[in-house]
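To keep things clear, I will list the structure first and then write my remarks on it.
In this view, the complex is presented without one of its protein chains, the others remaining in place.
Our next item is chain A:
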Amino acid sequence: MELLSGADMLIRSLQDEGIEYIYGYPGGAALHIYDALFRQDKVKHILVRHEQAAVHMADGYARATGKPGTVLVTSGPGATNTITGIATAFMDSIPMVVLCGQVASTLIGEDAFQETDMMGVSRPVVKHNLSVRHPEEIPEIIRKAYYIAATGRPGPVVVDIPKDMTTPNERYEYAYPKKVKLRSYNPAIRGHAGQIKKAVDMLLAAKRPIIYAGGGVILGKASDQLTELVRMIGYPITNTIMGIGCYPASDKQHLGWLGMHGTYEANMAMHHSDLILCVGARFDDRVTNATEKFCPGARIIHIDIDPASISKTVDADVPIVGPVDAVLKEMLSLVKEAKEKPDADAIASWWKQIDEWRAFHGMRYETSPDVIKPQEVIEMLCRLTNGEAFVTSDVGQHQMFAAQYYKFDKPNRWINSGGLGTMGFGLPAAMGVKLTHPDDEVLCITGEGSIQMNIQELSTCKQYNLPVKIINLNNQALGMVKQWQDMNYESRHAESYMESLPDFIKLAEAYGHKGVRIEKKEDLETKLKEVLAMKDDLVFVDIYVDRFEHVYPMQVARGSMKDMWLSKTERV
């Protein structure tokens, strides 16, 4: 057996785990590890400009590829800077491993230089965290960390590594474990057959059914099974903002996404349904609106890998704990074999009703002869990229417009911070995607507020040549905050204006990139085409959009699914 130092074992473990990239930032407690990284070339390290961005990069990578991302930072401030990123990944169940340096074990508890209790600080926002107590444990801990991060309901795992665990001249026998033994962690591998049968019976008997799919379908790599089942059975489907792409948006059975800013037809169909088949979603408050008024006539089947997601906010009539792909596959074969068929008349009249709702609103918005509407920018981008780009977003109105007007037919292409709503996510996430998808178009749709939260990463983009396109829907305001103030605070715009905005074009140029400003509506299409033709450049596209636009539909606070504002003046 080979003898390796703790630091070398760590890097070897990453190699043996098949890790291609790690995103990070060095510092004292991590220097033995950085030295081990330097002496090999299998695992590539990407040096960010702020640790939060390293985590979002790993996150973007994970969401686009379905594989866990990896982060390496130093102790103290390096570790605490990752917290927002870790919390973001935790809320959206994104697999990742965050390796944190720590002061030497002999110093822990003494308030040593750059000591932070990262195990304690990270505990509420990780799936699990592990601390290295002996260098020999490193291979097993790394194996466990990736196993826990990527299986069951995925999530971030932190590994805390005191500096003396990586001392260069102390060597130990290295072997990477093939298997992990964890007696207390056994994620379900199939759903309960009886429950699945019951669900299929209910599904076939329903008169006003709807499928409500979530991010779990994408994480569980079950888009194909879902699409096949939905097409075969002919029912309407909606999905959460996290589930975008799990079913083709351009398909007629797709009603768009649901919830606070969901489509009129999706929210109406949910409210009036008699059966909801929920697949890998969690009845989040941004979806259900007031739970006591939620879908009064619906029985609920809920499939989820995480039992704690079932009946947490809304009670399920038929809970099914299991991986979505396996459960859907079983449902599919039961539907195929079933003697009963869906009630054709009932389903036809249900569709007739849904089509009326569709025609009633249809995601319309007012256009203007001279002002650029944010919605039309997104529609144009979707057209110009054939709906095939990877799109990351930040948080705010631009995020909702991007999700509403860019039509995704494939999973893993819409990448946003849905659960935590983290401004500053978009650019680093786009970088993580671009690194592994150099030939694909990667758009970061952002706002002038959000982009400034991780703008320093333009420097990382230069270093690693990451020609993403930054689409800044510049409304010169914290637009989403302003919208709420318009609607709930009589337009008192407390701190929601972005005064003294930088010249983004010059800023991009200062970092060595290109910048394009679009102010006139007649320039929009030509300039966007030019930008998309600049394949090898990062282009910061600063688009001056309508400053007064609101996002609609918008559910009325504390109402039911069907209570919505459809424009500034129309309430249903």
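Here is the rule we use: a contact is a pair of C-beta atoms (placed from the backbone, for glycine too) under 8 Å apart; a residue touches a chain by one contact, two chains touch by 3 or more; residues count from 1.
FYI, contacts and distances are computed from a predicted model.
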Missing subunit (named according to UniProt) among the choices "Acetolactate synthase small subunit", "Aspartyl/glutamyl-tRNA(Asn/Gln) amidotransferase subunit C", "Radical SAM-linked protein" or "ABC transporter permease": "Acetolactate synthase small subunit"
Touch criterion as defined above, residue of A:H128, A:R231 or A:K410 at the omitted chain: A:H128
Contacting the left-out chain in the complete assembly, out of A:M119, A:A389 or A:A402: A:M119
Selected residue (touches chain absent from view) among A:Y185, A:F360, A:Y489 or A:F548: A:Y185
Residue, one of A:T65, A:Q195 or A:S311, that touches the chain absent here: A:S311
Residue numbers in chain A that touch the chain omitted from display: 119-120, 123-124, 127-129, 131, 148, 182-185, 306-308, 311-312, 315
